[in-house]
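My questions all concern the structure below.
A single protein chain has been removed from this complex, and every other one stays in its place.
Here is chain A:
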Amino acid sequence: MDAPSDISDPTQWLETPLSLLAPLESALRCQVCKEFFDNPVITSCCHTFCSLCIRRCLSADGKCPACRAQDQELKLRRNWAVQELVDAFQTARPRVLEFSMETARQAQAENREEPVHKKRKVAPAEEHIQVPEPSSEGRRTRSQRHHPQPEEHPAIENPQIIEDSQDEEEYIPEDGLVACPICNRKMKEEAVFSHLNIHQGDESPKKPQSTSSSFGPLRAPQKSLVFSGKPPERIPAINYSILKENALRKKLSDLGIPNWGPKQLLHKRHTEWMNLWNANCDSKIPKSKRELLQELDIWERTQGGLATGPSPFVSSTNVMRKDFDAKEWSSSHDDDFRRLIANARKKVGAKMAPATETAPTPSEPPANGSLVEPNIDADADHVIDLSG
């Protein structure tokens, strides 16, 4: 979940000869956040999500989003194979995409200006890639894969494709052998898994992480997936209903997170912190507590006590969804709704008056500011829509 500096999307493949990579890329993305898996974990029902995504889902309704089976965060297990897939794919992605788009552009250009003989060299490789794999054939054998290589190779080395040598590895033709991710010994692909058993029980990699760049280019994204040092301790879930407000407030300050606001908010903040923290425990490169506190601060401003969302009041996440009695809630708050609607209408009429009272935020943080207005507008529009 990095900053969206470059937004990538599986549909980018569809315009290229490698359109079959679109479903592959979709499979490497979390179904909840639609990003590439970030610290993937697997549920008891064998579905994989980002650690943070599934933790948030489970704290909201205790069910797997994919199949709705009950599950608990304690049962989540890291899925490092998927992490490796994602890392490798993400490393390869920019160049493969660029290569594929370039090929598409060349094909287009050729179509326009008819016979261009110079480009002939590229064509075989391109055709080779274009051929969709009939699923019945299954995996290609190694011997098949090796044949086109003499032609493929120059195409890949084509200077147009290599963009400002962001990663310094060069293409090395496959020798059919792969390196063990732990000891780097070369062996046949199918031997790796049984070989890995030898390393089981090894607490740390034999080589320090910095040497990982000496792995072949095809192993490039390999960082040590083996735990280094002791894992940070996880925060246990607590039963909020048996905890008095002051005890909960103390727990929050013991954890080093803000402890202002009513109990409901303390509860939500604790849950979010627990999710952020425990998801971070699943990371192979854990963030510092400071970074996590910044993330909690973002949460505070978007969904917590400083949030001014369209419906902070009636949001069902005030209560765990599984315990939420919607009928009771809506009948007991009917007056509130009417009052809010009336307020909102007034506000729209009066234009632009900051409307902090509408947000049922705790009285303590006075920093609500001007973020409020657009939401109120939206709210009022919405209400008018419904009644009209």
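Here is the rule we go by: a residue touches a chain if its C-beta (ideal position, glycine included) is under 8 Å from a C-beta of that chain, and two chains touch if they have at least 3 such contacts; residues count from 1.
Note that contacts and distances are computed from a predicted model.
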item: Omitted chain, identified by the protein name its UniProt record gives, among "NEDD8-activating enzyme E1 regulatory subunit", "UBC core domain-containing protein", "Vacuolar protein sorting-associated protein 26" or "Thioredoxin-like fold domain-containing protein"; value: "UBC core domain-containing protein"
item: Selected from A:C57, A:V86 or A:A107 as touching the chain missing from the view; value: A:C57
item: Which residue of A:A66, A:I235, A:L248 or A:L293 touches the chain not shown here; value: A:A66
item: Residue among A:L248, A:L293 or A:A307 touching the omitted chain; value: A:A307
item: Missing-chain contacts mapped onto chain A; value: 9, 11, 14, 31-34, 53, 56-57, 60, 63, 65-66, 68, 302-303, 307, 309-311, 314-317, 321, 324, 326-327, 329-330, 337-338, 341, 378, 382-383, 385-388
